[in-house]
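Quick notes on the structure that follows.
Apart from one protein chain that is not included, each protein chain of the complex appears where it belongs.
Lettered A, B and C in written order, each chain numbered from 1.
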Amino acid sequence: MTEKTQETHQDAEVHVVKPPVYLAIFLALLALTALTTGISFIDLGVFNAVIALAIACFKASLVVLFFMHLHYSSRLLKLTVAAGIFTFLLLISLTMTDYISRAWGMF
Amino acid sequence: MSTIVSLPDQATAKLPAKSFLNQEYGLKSWLLTGDHKRIAILYLISISFFFVIGGVLAGLIRLELLTPPSDLMATDTYNKVFSMHGIIMIFLFLVPSVPATIGNFLIPLMVGARDLAFPKINLLSWYLYVAGGIFVLSAMVLGGVDTGWTFTTPLSTHYLNTHVVTAAMGIFLAGFSSIFTGLNFIVTVHRMRCPGMTWFRLPLFVWGHYATSIIMILGTPVLAITLVLVALERTMSIGVFDPTKGGDPLLFQHLFWFYSHPAVYIMILPGMAVISEVISTFSRKRVFGYTAVAFSSVAIAVFGFLVWEHHMFIMGVSQYSALVFSLMTMLVAVPSAIKIFNWSMTLYKGSITFETPMLYAFGFLGLFTIGGLTGIFLATLGMDIHLTETYFIVAHFHFVMVGGMLMAYLAGVHFWWPKMTGRMYPEAISKTAAVITFIGFIVTFFPQFLLGYLGMPRRYAAYPADFQVLNVFSTAGASILGIGYLLPMLYLPWSLIYGKIAGNNPWQATGLEWQIQSPPLTENFAEIPIMDHEAYDYEWLANKTQHEVQTVG
Amino acid sequence: MDSQSIATTPEELDRSVLPHAHEHPAFLRHHFEDVGQQREAASFGMWVFLLTEVMFFGGLFCAYLIFRNWYHPAFVAGSNTLDITLGTTNTAVLICSSFTMAMAVYSAEIRRRGQLILFLVLTIVLGSAFLGIKAVEYHQKYVDHHIPGLDFSIQEFVHPSNPKAIPLAPDMAEKTQLYFFLYFAMTGMHALHMIIGIALLFIMVARASKGAYTEGHVIPVENFGLYWHFVDIVWIFLFPLLYLISRYR
Partner (left out) sequence: MSHISPVLWEFLVHWLKNFAIFPPEASTIAPYADALYFALVGMTVTGLLLVMTMVLVFAIRYRQERHPEAVQIEGSTLLEATWTLIPLGIFLVFFVWGALLYFRVFNAPPNSMNIYVVGKQWMWKVEHQGGQHEINALHIPEGVPIQVTLISQDVFHSFSIPAFRVKREAIPGRYTTVYFQATTPGKYHLFCTQYCGTNHSQMIGWVYVMTPADYRAWAAENTSGASLAQNGERLFASMGCNACHSGNASARGPNLANVYNTRIRLTDGSTVVANEAYIRETILNPSTQVPAGYAPIMPTYQGQISEDGLIDLVEYIKTLDSNYRIQQTLNKSELSSAQASTVGVGKTPPPQGAAKP
């Protein structure tokens, strides 16, 4: 039942992800949502933010890798995503070099 | 083996019976076309239109500055004039200039594809551009904007009652137009190369545009969201950029320059791409250090994202952060130097002729070197304190943008004119125009360096009388420059009808685009070519032409 | 064919065969060589477009980060006025819609038209549910006078009705405007993407019912899936940033 296009082009193989994978990811996402909401009610100091963001990153990676098939895709697409994340981090971190080292606390 | 290329006599050349120009007729066939070549022509016409408007505004600026007081127009009129000049020239002329016209036309031809990857998106991008242009024009007609092209907050958000939002919308749309152009190029270069066309067989023109596209797709959206924030802040009186409401005006600067510094490389990389082709062709020689030139394009694009704060050195950024950005700016200047030297070395042991595109390319080399090196002045922290916001900056960026990119654009237009239209431009008059442009340019903008060091602030409608002499020079130069630009606008359309028939390869150049008929067919190649040689392989070309001469003769 | 025989003149052209020699599916655009190339180009194009979307939201995230550090108490207080139940529900709804979208792509790949339509419609329903809940939340903010620029009131923060909440000094309470502005800008931009997505879904359902995507031409569905999942990812970050971080402190 896997539809395989019979073209000759390089790495054109299309990977069809099966529903069980989707289902597993789906459930994991729901579980993680519950987890992150639950944790937010516990006071962990700075770790609240750290954990919430870590879980968010993890969830996002699940979506990107499986729902968006990046796990099965060519190197080029992986590189594209990496470039996006990289530039986003550049924007944040280089802007922060200014904000962090300005006068204490307040600009 | 000899690399001297000899083609059949041009005099015998005929216009091809069928080409993308006469495939279909009527306005509709143009406005709904998916053909990258037709879209390129649409772009060519529209950006020329905006260049004339921007140029007339430049003329008004120079006329006003002829005398010290603001006598020709009121100060706020002057402010509107230079704002519109900057906005139109940058977003509606220079950013799309080479990529959207020449690039659009040539990238599929150069990589051996029938079209860009997404023809409809390409057309959409032109419509977005036009919509953006209409917004900017209506902002101008309704009374203008006087923010400067940099939209500095909180001035633009809380202190002006001109049509800021309209102009911002226009730039927003033009921005998406350029995002889509970049997207199309990237996908085309990655996915549409013909068999045998490896990355290192791509012409440097394609490398340059690839690097440009990276900046377009990664930088432009940040500008878009920034302008949205400005518009929201204006309409809803929010204070993200307003210190009295707890916001930070410098945040705007960060976000704006995060795009607008890389954008200056959007405005030069395609020009550099043109220069590679032109210099190689007219010295009949492979570009010296192909890989170095190719990689330096990408390096400029990547490093270009690391230096934006150099526009904010005295604006109250942290001094440590200023150090970091000054250092990065020094690094980003190096790849440009690499390119300049490689092009100069390409001439060594070449077989050089001096057609119009080559003259423009020489102009580029000299003027861009000056413009670029004065960029180093500005990147030098202590020097920037004195030079920033003066005419030194105005001179710097006109040297790189007008002396660099505009020269390269004209070089490109002349170089590929025969390919686009099938006809030659008149050689003698175009050479004159090139020389006039060069002289006019120097007279216009060189005095501005001196003015800048003297301390004359930019964006001044009136200035102290001490500065007048140099300003008169500048205005005089601008008149010469205007003639230099007016000439091509006259003789290029003229040549459409009266120009000599060009033939396939009037320059005896090696690029794939020169091996097909001019103007090309709608589907570019009768059959998708197979690339079996490096770019700029004059041996291959000589071989091929010999073969051709034999079969024809 | 070697490169020296590139057709250079019309005469040569006439000799070469213009129409493609072999049969191609109808959806193959003329300028692509084969289906594989078209498919790769399309999905790569979509990813590149998503890159620009990342940077588009990036500017907002950057602003959020800076102001959150500056006016931490205001951001905490603002965040506490959001309804965490609605927020969590909405996250779940959006994840469900992502799942149905993934299944829709799968259905198109295995060429089941009915199943495809079912999942697309489910995605529309879930997406609309998300927007509906969002509208409820927005309305709540309207009632509370927490929409910046629309007679915003800091009353709730200076004299909180909830005895557990820490009252803010008036000047800090003013800064909650920034929080709410960013809240509306970010969720609004996100909602805008959802609205566009739902509009596209309607078109796709219409075309799918004509059998458009189940004949092997799955690219549009796949690409739309990428878009929809991306919108989901944005929310995955917005949710903790706006609702969760330092919720009760």
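Throughout what follows, contacts are C-beta pairs under 8 Å (C-beta built on N, C-alpha and C of every residue); 3 or more make two chains touch, one makes a residue touch a chain.
Small disclaimer: the values here were computed from a predicted structure and weren't measured.
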Of B:43, B:360 or B:467, the residue in touch with the unshown chain | B:467
Out of B:380, B:432 or B:546, only one touches the absent chain, namely B:380
Contact with the hidden chain, among B:30, B:49, B:453 or B:491, goes to B:453
Residues on chain B that touch the omitted chain in the whole complex?
-> 2-4, 70, 75-76, 78-79, 146, 148, 150, 152, 154-155, 159-160, 242-244, 246, 249-250, 283-286, 288-292, 313-316, 318-320, 322-323, 326-327, 330-331, 333-334, 337-338, 340-342, 344-345, 347-354, 362, 365-366, 369-370, 373-374, 376-377, 379-386, 388-390, 450, 453-455, 457-470, 472, 538-539
Given the full complex, what residues of chain C touch the hidden partner chain?
-> 70-71, 73, 168-172, 174
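Here is the rule we use: only the chains that are shown with their structure count from here on.
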What whole-Å value do you get for the distance between chain A and chain C if each is reduced to the mean of its CA atoms?
-> 14
Averaging only over C-alpha atoms, locate the centres of chain A and chain B and give their separation in whole Å.
-> 36
Between chain B and chain C, what is the gap in Å from one C-alpha centre to the other?
-> 33
Touching two or more other chains, which residues of chain B qualify?
-> 190, 218, 222, 248, 251, 254, 258
Taking each residue of chain C in turn, which ones touch at least two of the other chains?
-> 33, 37, 40, 44, 48, 51, 54-55, 58-59, 62, 66, 70
Touching residues on chain B, where the partner in the complex is chain A = 190, 214, 218, 222, 248, 250-251, 254, 258, 305-306, 308-309, 316-321, 324-325
Write out the stretch or stretches of chain A touching chain C in their complex.
-> 1-3, 5, 7-9, 11-12, 14, 16-19, 22-23, 25-26, 29-30, 33-34, 36-37, 40-41, 43, 48-49, 52-53, 55-56, 59-60, 63-64, 66-68, 73-74, 76-77, 80-81, 83-85, 87-88, 91-92, 95-96, 99, 106-107
Can you list the chain C residues touching chain A in their complex?
-> 33-37, 39-40, 43-44, 47-48, 50-51, 54-55, 58-59, 61-62, 65-66, 69-70, 84, 88, 91-92, 95-96, 98-99, 101-103, 106, 109-111, 216, 225-226, 229-230, 232-233, 236-237, 239-241, 243-249
